[in-house]
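Have a look at the structure below, then the notes.
And then chain A:
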Amino acid sequence: MIPLLDQDAILRAKANTKKPETMEEQGLRVRYHVENPLKGGRAQRFLEAFAAILKHSSYGLILEQYVRTSLKCARCAVSCMLYEATGDPKDVPCYRSAFLIETYRRHFTLAGSLKAKLFGDPGLTDETIEEMADSFYNCTACRKCVLECPAGIDHGLLTHLGRYILSEIGITPRALVVSVREQVQGKTRNTSAIPIPAMIDSCEFLEEEIEEAKGAKVKFPIDQEGAEHLFFAPVSDYMMEADTLCGIAAVLHQIGASWTIGTKNFDGINYGLFYSDIIMDRVLNEIPKEVKRLKTKKVLIGECGHASRTAKVFLKTFCEEGESPPVVSIIELTHAALKAGKLKLDPNVVTDRVVYHDPCNMARKGWIIDQPREILRAFCKDYVEMTPNGRENYCCGGGGGTVSIDELRPYRTSIAGKKKAEQLQETGAKLVVAPCANCKKQLREVVDDNGLDCEIVGLHDLIFRAIILQENDSPEKTPESTIPNE
Partner candidate 1 sequence: MLEFWLELAKGPIFRFSFALCVLGLARIVMLSAWGAAKAYYAAGDKELPYSLIWRTTIHWLFPIRMGLRNRPFFSIVSILFHIGLIIVPIFLFAHIQLWYQGAGLWWPAIPRHLAEFLTVTTILSAILLFLARVWSSASRHISRGQEFMWPLLLIIPFLSGFFCSHPAWSPLSYNAMLLIHILSGNFILLLIPLTKISHCILTPFSQFISELGWHFPKNSAKDVEITLGKQGQPI
Partner candidate 2 sequence: MKSILTDITKCIGCNECVLACKRTYDLPPELPRRWHKPDGLSARNWTSIVRLPENKFVRKQCRHCQEPACVSACPVGALIKNAEGPVTYDGGKCMGCRYCMMACPYEIPRYDWDSAAPYIRKCILCYERIKEGKQPACTEACPTGATIFGEREELLAEAKRRRQENPKLQLYGDENEIGGTCVLYVSDVDLKAIYNGRDLRGDPALPSTTAPVLASVPLTFVGVGVLMSGLYWTINRREQLKKEGESGEKANG
């Protein structure tokens, strides 16, 4: 199969790559820059890590199930944007899952032991592990294929597990590890290593910006004890998505919510979801500490897909009983406020054609799909949908942490993001709304490299443009009902 790719796009993408020296030149099949690549005996250590994980977690259950029911019907192939872009059988989700399933069958089941005895199967080899690493980090873990599997196999979960095991034997992309290292062990406690004073400075700067633009005094409350919401934005917003933050602050100001940003921990990003439960556990356990310190009631997550999902889904899993605070997404909050008639949005500001892109982590299980659409329809004159959308939406191409790996840019924009680029082109939209830091970064690069003519914005960027702010009399008046319950 010859990948049907736009050569111009590839060249443009390569030209845009920041650090070409870290990438091995082998076409577009990227060799990851791996953290601490231990050589030799990998197979044995892989199996030991696998066994340790099986021993203490429930992955054995799904593997037993998948070993028995994997049908290899290839329905997942047609749903995967990677396979659609490359036509390479190695990009079929089922092919990727088979690495783990077959390893499990060979080393952890009766059938495997029998087969090994009968046919002398040598078992896992170092080469397979290299292939596996390559394959698992090509996947964006968007879990679209899950919707197409008649046997109910969750390839995304297997990718998650595969990366988890690989990380335990030291195979992890450097970019992810460096960020997490800073977040968990560094001084700044965030993945982008923004010093706290810099963060406070930028908040003050944003306050001035808002006043300038909207004529209202909107506060960014820092370290305010006893507030209702503790706000976690993806930390990159403080550097790159100032408008989103302004929009959020404006909305919160308008509905009179009490909220605050904690200086000890304000980063919602959790790369653990992409490669290791251990990291996910550690990062998540920092959140209740900050909540306790500031005595807030709820956790408010900014515009970020995976941050919302980790907090919403895994906080209860990994935190001690009774210590997991309720989690709300800013989109839910804004939507509730709009429904309650608390937001005034000027319908004449946004006149360009607008399209909404669903972040996989929010939309795949049907959590946040309709809320942002209702918000957008409320003030956008020309709102369109791409097909497919909602639960079945295509990934932006930068999911699963790949977006933070700069050397992957050519791969991301010309293979993983190809389908998205086509989708966007079809709609002819000028404004692409993506309420996710990952998606925004990736989509911008896709747009750049594929030569599209659109602007990528966050949901609250647009809201900020359209919102009409009034001076609030008493913010405490806000009834509880405006805030969506769990």
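Per the selection procedure, all candidates are chains of the complex that A comes from, given by their letters.
We adopt the following convention: a contact is a pair of C-beta atoms (placed from the backbone, for glycine too) under 8 Å apart; a residue touches a chain by one contact, two chains touch by 3 or more; residues count from 1.
Being a predicted model, the structure only gives us computed values, none of them experimental.
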{"item": "Complex member in contact with chain A (any copy), out of 1 or 2", "value": "1"}
{"item": "Residue numbers on chain A that touch candidate 1, as the complex places them", "value": "1, 48-49, 52-53, 55-62, 64-65, 68-75, 77-79, 83, 87, 89-90, 92, 94-95, 98, 111, 146, 148, 150-154, 157, 168, 177, 180-181, 184-185, 276-282, 313-314, 316-319, 365-366"}
